[in-house]
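Submitted below is the structure of interest, expressed as structure tokens.
The complex is shown incomplete by one protein chain, all other protein chains being positioned as in the whole.
Note that the chains take the letters A and B in the order they are written out, and that residue 1 is the start of every chain.
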Amino acid sequence: MNFETLSPRDLRAELEAFYADYAETLNDEAFEAWPAFFTERAFYQITSRENFERNLPIGLWRCESRGMLEDRVVAIRQTAYYGPRSIRRMVSGVRAHGWEGGTLKASASYLAVETLPDELTRVFNAGKYVDELVVENGALRFASRICVYDTLLIPNTLIYPL
Amino acid sequence: MNFETLSPRDLRAELEAFYADYAETLNDEAFEAWPAFFTERAFYQITSRENFERNLPIGLWRCESRGMLEDRVVAIRQTAYYGPRSIRRMVSGVRAHGWEGGTLKASASYLAVETLPDELTRVFNAGKYVDELVVENGALRFASRICVYDTLLIPNTLIYPL
Partner (left out) sequence: MNFETLSPRDLRAELEAFYADYAETLNDEAFEAWPAFFTERAFYQITSRENFERNLPIGLWRCESRGMLEDRVVAIRQTAYYGPRSIRRMVSGVRAHGWEGGTLKASASYLAVETLPDELTRVFNAGKYVDELVVENGALRFASRICVYDTLLIPNTLIYPL
């Protein structure tokens, strides 16, 4: 499939499918499959709306390569100390903003809800994905995904990716 | 329409439309129309993630035919005793996992929010739909829908389907 020649309608449909795969991979806690959604030199950041708008480099998470994402997975599985929880990510408002030199700009809203044992599920984090995608081996990959959150308070540690 | 020969993109679009019809039928409290989304011998269950992963048969709800779903509707309308509420179901992350002998495996995330009179809307239940669909009379139908919830605490009785 040549993504760059797809009609806007078909391109958006492909994005929807890709975003669904991404979110559900994380919702299923299949973290080992998460880095493969990114290019080798991908940028992944979780940062506040305020910092994003002021172009400040600081973020809660900041990964500058797929290798750093893989390190995160090792941390989740082996080294980080945290209580059991589940996070479910809902995605809405997927939009393609156009190609520029082989890179597709896109965005969407996300809403992550958290469930702790013996507690009600609550809103954990809401925000916007600001993305750049490229095509590698015939498939979409994130060259950059920035999770820009509205929620300044994190009700718990941020252990799992968004 | 021959669903089995649709492209992945078109099949996912059909699933999205079917899931939207299902959720909105319940959101509109048109419960009488709910059993028709299922085959006559359909399986419908609402169960916890823990029980689902351990393959335990116990669930909060467990219906083994469309007739049992119809009984549920009678209960909602006539026999169950409960206070007024409204439940709204949001769906995200719809995925088709492929056909096997005329059956399509699919999944999605759901987030149900509850509104009680004179209270703020709150998260009621979040989880994953684990589905098997077949084609009957040219339309998709659930042969099996399992609502696997993250939320172990139910903040109220579960009266309405998910």
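Note that in this section a residue touches a chain if its C-beta (ideal position, glycine included) is under 8 Å from a C-beta of that chain, and two chains touch if they have at least 3 such contacts.
Predicted model, so just to flag it, every value in this text is computed and none were measured.
J.: Taking the entire complex into account, which one of A:Cys63, A:Met90, A:Val134 or A:Leu162 touches the absent chain?
T.: A:Met90
J.: Per the definition of touch given earlier, which of B:Ala17, B:Ala33, B:Leu56 or B:Ala80 contacts the omitted chain?
T.: If we include the chain that is not displayed, B:Ala17 is the one touching it.
J.: One chain is left out of this view; which of B:Arg49, B:Arg62 or B:Arg88 touches it in the full complex?
T.: B:Arg88
J.: Mind listing the subunit B residues that contact the chain we can't see here?
T.: Per the touch rule, subunit B residues meeting the hidden chain are 10, 13-14, 16-17, 20-21, 23-24, 27-28, 86, 88-92, 111, 113, 115, 117-123.
J.: Of the residues in subunit A, which ones touch the absent chain?
T.: Residues of subunit A in touch with the missing chain: 8-9, 12-13, 16, 49, 90, 92-95, 107, 109, 111, 122-128, 150-153, 155.
To be clear about the criterion, only the chains that are shown with their structure count from here on.
J.: Could you state the distance in Å from the CA-based centre of subunit A to that of subunit B?
T.: Between these chains, centre-to-centre, one finds 26 Å.
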